[in-house]
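A protein chain is absent from this complex, but the other protein chains hold their places.
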Amino acid sequence: MMNDKYEVTIGLEVHCEVKTNTKMFSPSPNNYNETPNENISEVDMGFPGILPIANMEAVKKSIMMAMALNCKLPNYMYFDRKNYYYPDLPKGYQITQATEPVGVNGYINVYVNDEVKKIDIHDIHLEEDTASLDHYETYSLIDYNRSGIPLLETVTEPCIHSADEALAFLDSLRRIFLYTGISEARTDRGQMRCDVNISLAPKNSEKLGTKVEMKNINSFSNVKDAILYEIKRQSEILDEGGTIIMETRRYDDTTCKTYRMREKVEGVDYKYYVEPNIPPYKITDKLINELREKLPMLQFDRIQKYMKDYELSLYDASILTKNIETALYFEEVISKGIDPKMAANWINTRILGHVNKEEISINDCTFTTDDLVELITYINKGTISSKQAKDVFYKCIDENKKPSVVIKENNMEQITNTDEILSVIKEVINENMELALSYDPKKGRTVDFFVGQIMKKTRGKANPKAAMDLIKEELMKLKDKS
Amino acid sequence: MSYLDLSISEMKKAIDEGKVTPTSLAKESFERAHKYQKDINSFVTLTEKNALNQLENLDSVEDNPLKGIPYALKDNFSTKGILSTASSNILKDYVPFFNATSVNKLYSKGAILIGKTVLDELAMGGTGTTGHTGPVKNPWDKSRLIGGSSAGSASSVAAGIVPFSIGSDTGDSIRKPAAYGGIVGYKPTYGLVSRFGLFAFASSLDHVGCFTRNVSDVAYVIDAIKGKDEKDMTSLPDDNIKFSEHLDGNVKGKKLFYLKEIVNRDNYKDSMDEELDEILNNFDEIIDKCKNLGMEVEEVDFDKEILKAIFPTYITISCAEATSNNSNLTGIPFGPRSKGKSIDEVMFNSRTEGFSELIKRRFVLGSYILQKENQEKLFLNAGRIRRIIVEKMTELFKEYDGMILPASGSIAPTFRSETIDKLSDRYLLLENHMAIGNFGGFPSITIPCGFVKNMPIGLSITSGVKKDLDVLNIAYALESTMNYKNQIAGGVNDER
Partner (left out) sequence: MISKELLKSYANKLMFDMNDDEYETLAKEFDVILKQMDLIGEIEEIKGVKPMTFPFELDDVEYRNDEDTRTVSYLDALSNAKDIKGREVKVPKVVD
């Protein structure tokens, strides 16, 4: 394995669009639109005389995200200009945060396979997205729909050392965006994009190797493939005694290779300075408290809680917490006294199986938490067997009915009533008196036969355990008499 | 005597009494505009068709002091459907699809837009000579400039084409040309008038303001355009005060000061000439006039070295901000687009051909100032000087109701004037102190206060943030002690 020889160091810069009604600095709608230049105003196109008007909701969400990443918050919300010329940047500068980002020096814990890894966050800052360019054979077209959409850029420290760690971080980050509702984080719509900085150095080397940057990778699997490819490419160069060039590379997902875009000029000067049209906004304790209250318990903490308080496995806890809807479903079920392990089993196998197959949210699943509580209670009371419960569940889904209704309609209630079972027992003993009289408690076969007969007569509705207990009792009585 | 020569309130009264109609006022305004255009070059565009449209719909406008009054607008304000060039080739064909907030307000008041006025290219300059359609001349003496950058807005009012005009002021771009043109120029508190739709030069210094021929007209104009604007985060809430209703000229007991270092003759021993001598004499007379009005006037010391740093501070901040603010001018979504094989070539050629040399020099300077290695020494140090000056002034304005100073140490220069020594005390102190008003967003006015060599000179009055009414009242009282109210440039009027 090449990693034995080289220490891989990765830093990620993740851009994620913030979910709001309007854009970061203009009242144009912030929604995905296939029709070019539909969601635009003069502000998004940088016409002379325009001024940015900062969106409070985006500011609030950025503060929430900074909190979720355990970052230090600034006293004021400040914005800066990043100056550069590119056709997708109509103002010739991007409004971003350079001097006082909304969050600095944060971290999150993530599970990499079974182990906890702390990923340090350098900073998170709020900025505006650029327009998008559509490229054709001989020309390009500019669509300003994306221009000005609020964007949160999360920058990690170079503390990631494998593709798996990178993926685990990206997945956790995405889940935080989804948990908090800060972003829909849809990679298929380019709402979440990632720049990867990667360098290789000989193991135990004091210094980091030369950094190679890969820009704008738009899916997690591509991030993984790009990292694996770069590790291979760079190791081979280093193995042969070559040197890595500081450069920007592009990942091509059709060939699964990275290609050189340009040599990275040492430190492009973006001439950052304070955006003079946006007065600083005081981040008050009141606002911080208000937002902290809105922040849900996140996946990592929930996994830990589920393992500690409910004794669930990491695997089960991870599945239950993949999205907040499922976690809340689970928590509601157990809040009604259901055993957590049993609830976890039912949710992770049956319910998520159904939800995933139908590609719906658990919130849209017709089988509600009340239904699951009802169903599990029937099982626990012995009204139905586990095997029957499975049938009841699918019937509930298919026919959109409550478990109680399905059980009643299908006559599935087990006979647990002792008198009822006893009368059946009387019948089967009379019909098989000879065998009954030869009953030997050490041999189980006789009991099995009688239980089978009872089940046959009750068409399977007798509670097997009750039937077994009762037949044993009756047979013993008979034996004692004789 | 024409009704067009009257003040706004007199003109409005004449309209109300049926002595004159808005249409005939506009007609005469256009006639004068055409007649003087060749001589003084106030306008980039005259908006006759638009005015006709406005006049036709005037009945639907609620009655107010500006209804039917003609005005001119600096060409760096966005006007829907009307060419808006900022006097630069890079915008020579730009027709906006939206109005500046102040323009919208004036439309809603029924003020009649006569035309868009010439400025120094992109408002970056103080001479009025760098616009893409040629230099603006001073109506008092056509061999002299009127100053800038709001040159055409100043000359159109000075020449009597319109009773008021709208301008923008980043260093002294309204107040200096007003002083050179013998009219009133006002820059309100930063944020009092929305900047939305004003083409940005240096956003933290840019102000919208106006030119008029008397102080109470300023109040009418500012009343019409001020107020909180949801399109400008830095705009101030409107306290619903109408300045025009509070102008009483009652200034008894007001305390004024002037900065000793700026009017101290000792500082100008080497450069003293008859012009400066007369200007300083005039200032002494003004002090007496203030005292006669019942105001106190005190001399205040201010570190001369800091005052000399005003100009470099201004240049540093304004050029830096301007470089960034004008990065949108690339010929891509608007503006003339030059040919080029690649997108970079297109932007490069459009900018190379679109900007004049002066602008390019300012941009290079601004960009140099913002470079990482220079920011601390240049940009941030300028910000520090700005704070020192503003905090000292703010302290002074707690004690005093206003600061008075000569608007300039000279009369309007001729087009042939030899270049001034930009490191001299006379230049650094006397020609640049009005930028203090921009540094701190202080309300500041210049009013005509005399003549030197047959050319008008101006007095600058400045007060603390949101003390607009103090500035206007002091100016109003002083105006009443002099004979320059409503004056129109002799040069054009005499048709000499």
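By letter and in written order, the chains are A and B; residue numbering begins at 1 in each of them.
Going forward, a contact is a pair of C-beta atoms (placed from the backbone, for glycine too) under 8 Å apart; a residue touches a chain by one contact, two chains touch by 3 or more.
Nothing here was measured: the structure is a model prediction, and the numbers come from that model.
**Student:** Just name the one of B:Pro139, B:Gly441 or B:Gly458 that touches the chain not displayed here.
**Tutor:** Residue touching the chain left out of view: B:Gly441.
**Student:** Out of B:Lys19, B:Lys291, B:Arg361 or B:Lys453, which residue would touch the omitted chain in the full complex?
**Tutor:** B:Arg361
**Student:** Of B:Val61, B:Leu280 or B:Ile343, which residue touches the hidden chain?
**Tutor:** If we include the chain that is not displayed, B:Ile343 is the one touching it.
**Student:** Looking beyond the chains shown, say which of A:Leu141, A:Leu208, A:Leu228 or A:Ile360 touches the absent one.
**Tutor:** Final answer for the missing-chain contact: A:Leu141.
**Student:** From the list B:Tyr268, B:Phe311 or B:Tyr400, pick the residue that touches the absent chain.
**Tutor:** B:Phe311
**Student:** Even though one chain is hidden, which residues of subunit A still touch it in the full complex?
**Tutor:** Subunit A touches the chain not shown through residues 20-22, 27-29, 35-42, 45, 53-59, 85, 87, 133-144, 250, 261-262, 273-274, 276, 279-282.
**Student:** What residues on subunit B make contact with the chain left out of this view?
**Tutor:** 93-95, 97-98, 190-191, 204-205, 230, 233-234, 236, 303, 305-306, 308-309, 311-313, 315-316, 323, 327, 330-337, 340-348, 351-352, 355, 357, 360-361, 363-365, 367-368, 377-388, 390, 394, 422-423, 428, 438-441, 465
Definition applied: only the chains that are shown with their structure count from here on.
**Student:** Where the centres are mean C-alpha positions, what is the separation of subunit A from subunit B, in Å?
**Tutor:** From the centre of subunit A to the centre of subunit B is 58 Å.
**Student:** Quick one: in the complex, what on subunit A touches subunit B?
**Tutor:** 42, 45-54, 81, 83, 85, 87, 90-93, 140, 142, 144, 267, 269, 271, 273, 276-279
**Student:** List the residues on subunit B that touch subunit A in their complex, please.
**Tutor:** 76-78, 84, 86, 91, 94, 96-98, 100, 195-200, 202-204, 230-234, 320-321, 323-324, 326-330, 332-334, 343, 347, 367, 370-372, 375, 379
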